[in-house]
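Pasting in a structure now, in structure tokens, and then I'll have a few things to ask.
With one protein chain removed, the remaining protein chains of the complex are shown where they sit.
Take a look at chain A:
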Amino acid sequence: MNYEIIGIGILWLFLYGYLLAASVDFGAGFFHFYNKATKKSAEIDQLIQRYLSPVWEVTNVFLVFFFIGLVGFFPATAYYFGTVLLIPVSITIVLLAVRGSYYAFNTYGSKENLLYSFFYGTAGLFIPASLMVILAISEGGFLQFSNGTIELLYHDLLTSWLPWSLVSLAMVSVLFISSSFLAFYSWKAAEEKAYRLFRKYTLFLAFPVMLASLFVVFAISRHSSLRFQILEDLSWIFMFSFFFFCGAVFLTWKRRKPGLAFVCVMTQYFTAWFGYGASHLPYLLYPHLTIYDGVVNDSMAFALLLAFAGGMVLLIPSLLLLMRLFLFDTEYVQGKKQ
């Protein structure tokens, strides 16, 4: 293997980590607001807070890792950041900023505030959407080169199916992933009422997830037949993904093994994510930039990988400790420890 593939593999893996953790986080933020606004139940609220509070900052670091690593391994991407992505990424930053800080203001401030939770609940839902627009741009076809500058064709972008399909998939996926996690979490917490609610949400959201996935496939086929071809060649991966999706829905339906159901959801997105990623390669930005011409020099690539290995030695035990204390500690989950 070469540095390019290892590098992009690592980055893609961390972005998957972000996708998962952030979905749970953003979805929970949204449910928290929704439950408060509709005055559902305080226990559900507390349950959500108990999970969210210790982890949100960690979630953010996954994203930071991705984009710092991206310009580290592939410095040539910086050029596109600085030209075409200025506006879309700036919007994402604003949403991230609102989400992170208002979460903290609401949770750690001296009392809860419905307006604050509205801010972070909705901002959280739009972050994945805005990230998906950036992904759509990387599919190519929305850039124009003329006398030495590049421009983003906003009109073409906003009238294409592609970004909208990805946005819709992102938004429903966030809620789906989050509710299936919270179903598992509330089951562990032995909060019957919350479990029933999140189970209902999960089942209710399964159909839109299906629909949005088909919408993406349709949009890609419209966008570029070549791209569609590549996806078709990889369809076996997406079959796996579908299989795990069915497994998750089935288990949830039958009220069996919520933990396993969530693992199915994780696997469903893992396979789809890497299937999609594989179909995107070798392009970082189609057709202008591939991982081969954008990659950093060998000595830096080697240094980065070494740093990565060292970093993982720190990171994995720390993450395990975090999960052991807050996810797998039944007493904490049940709220018996503050």
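Observations, loosely collected:
Just so we're on the same page, a contact is a pair of C-beta atoms (placed from the backbone, for glycine too) under 8 Å apart; a residue touches a chain by one contact, two chains touch by 3 or more; residues count from 1.
Just so it is clear, contacts and distances are computed from a predicted model.
Considering only "3-isopropylmalate dehydratase small subunit", "Fenitrothion hydrolase", "Cytochrome ubiquinol oxidase subunit I" or "ABC transporter permease", the record for the omitted chain gives "Cytochrome ubiquinol oxidase subunit I", by its UniProt protein name. Within the complete assembly, A:L63 is the residue of A:L63, A:L157, A:A183 or A:I291 that touches the hidden chain. Considering the whole complex, the residue from A:A37, A:A97 or A:L158 that touches the absent chain is A:A97. In the complete complex, the hidden chain is touched by one of A:L85, A:V167 or A:L197, namely A:L85. For chain A, the residues in touch with the chain missing from this view are 53-55, 57-58, 60-61, 63-65, 67-69, 71-73, 75-87, 89-90, 92-94, 96-105, 108-111, 149, 151, 296-297, 299-300, 303-304, 307-308, 310-311, 314-315, 318-319, 321-322, 325-326, 337-338.
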